[in-house]
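With one protein chain removed, the remaining protein chains of the complex are shown where they sit.
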């Protein structure tokens, strides 16, 4: 397949993300990468669970966490996952404008989530004096949730960069896999959050 | 329990192996010359595993040697093309099943011994001895909580009886190992306390090592286990309990040494019963046979050690005090007369040589 074919938006197959060998490689490679990421987060969860009782003072999970804010964050992130599905749906139908629109909504929801998280951390630090250094629990909490937050930042930057870069030229076989794996990454972030919500916040509040 | 593992001992191959291994190392240091329950159990386990492994090795080497001699390409055979066999199901099954069986033979005593060495049940009995072991960079603290006795570096235990150790560390991870009596166990800082037990068969002075890398002087963190008869042990305990830290030494030099010691050393070192401190407990320093676990026991070495500990044990924490050479001499005199017990490493080694 020549360059012209790859870049020509008029010759799009139904699954543009997997139509080229490069696309297929990216697709499988990224799934593998997510497998590695799973081990990474599993290790962080394990560390967190080992240290969750190592609190100092009254800054225990029960005392700190408020489920209202975390519930809103969960909703934001879950919805953003759904909107990124819409975006991929439109990609498969070769509707670039709608894809960009839904990706834009995804980014806004992600930014909303991020804003809440920054507020949450700020709140813990300034209202409770609960920091990264205050106890082993503090270190484990900020590391686990912070690693996730870092993934959100990276995911958002990635999607925004792709949107701006391809704004003018539209969808083609070269950039379709890029969009697709960025959205895979976004789903992964969402799944990790579901576990954080359960293990850190729900179990912290109940247990 | 000696169990069936011990009963295997007279079997030819096991006795030959044991005999062969017993040629290795020093009496009071080698894991191959067991002088205690744990070490003996573990040597039996080793011998079983070596026997199984030798069996496998002999078979592998027999096939190996045959193949290499028989099927080596000879002159004139360069164009010979061997039959391209794909494999053989029955052979595959044989060399899958037989190793599994062999491993089971090893797995059963392994699990038994593992549980045996973790058996804490007798501990609840009246009169069982518990000793708290604390690893420190680079020395050991031993505390007998029920008897209210503490000491460092020399661990006194009675023979023919299980002594239970509760083990922690005050700084980094160490590992407590007396090869000729028992295996080893890590001492962890924080809440991860470990336990093990020692049971020495014979009276003697046994060498102990730290087995987990703990810093610069890791290799110099030696200690001794002094196994004595239970009468001697009781004697030793009561001698230790009767130590009077305030007692005035006989010689003038030692009296001055006591003053200097109280002035410069008491911040870290204790005489008499004490919790694990910053420095070793010196209650029975006069009974020791090594200085700092490694140097020969004499006044010259002790003075050198006091003046310049970092030269002998790099990275140790004995610092921040200021004594003159003369004071060091006096302190040495004071410490070396702290020999409150008749039961000493020397008395043991002389009696065990009889």
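Note that the chains take the letters A and B in the order they are written out, and that residue 1 is the start of every chain.
Here is the rule we use: a residue touches a chain if its C-beta (ideal position, glycine included) is under 8 Å from a C-beta of that chain, and two chains touch if they have at least 3 such contacts.
Following the convention adopted for this analysis, contacts and distances are computed from a predicted model.
**Q** Given that one chain of this complex has been left out, which of "Carbohydrate ABC transporter permease", "Cytochrome c oxidase subunit 1", "Integral membrane protein" or "Molybdopterin-dependent oxidoreductase" is its protein name according to UniProt?
**A** Missing chain, per its UniProt entry: "Cytochrome c oxidase subunit 1".
**Q** What shown chains does the left-out chain touch?
**A** A, B
**Q** With the full complex in mind, choose from A:50, A:75, A:118 or A:203 the residue touching the hidden chain.
**A** A:50
**Q** Identify the residue among A:65, A:86, A:132 or A:195 that touches the chain left out of the display.
**A** Checking each option in A:65, A:86, A:132 or A:195, the one touching the absent chain turns out to be A:132.
**Q** Give the residue, chosen from A:13, A:29, A:115 or A:129, that touches the chain omitted from the document.
**A** Only one of A:13, A:29, A:115 or A:129 touches the chain omitted from view, namely A:29.
**Q** Contacts of chain B with the missing chain: which residues?
**A** Per the touch rule, chain B residues meeting the hidden chain are 21, 24-26, 29-32, 38-39, 41-43, 45-46, 49-50, 52-53, 56-57, 60-61, 63-64, 67-68, 71-73, 77, 80-88, 91-92, 95-96, 99-100, 103, 106-107, 110-111, 113-118, 171-173, 175, 177, 179-180, 182-186, 188-195, 207, 209-220, 294, 314-315.
**Q** Could you please point out the chain A residues that touch the chain left off the display?
**A** These residues touch the chain not displayed: 1-3, 6-7, 21, 24-25, 28-29, 32-33, 35-37, 39-40, 43-44, 46-47, 50-51, 54-56, 132-133, 135-140, 143, 158, 161-162, 165, 174, 178.
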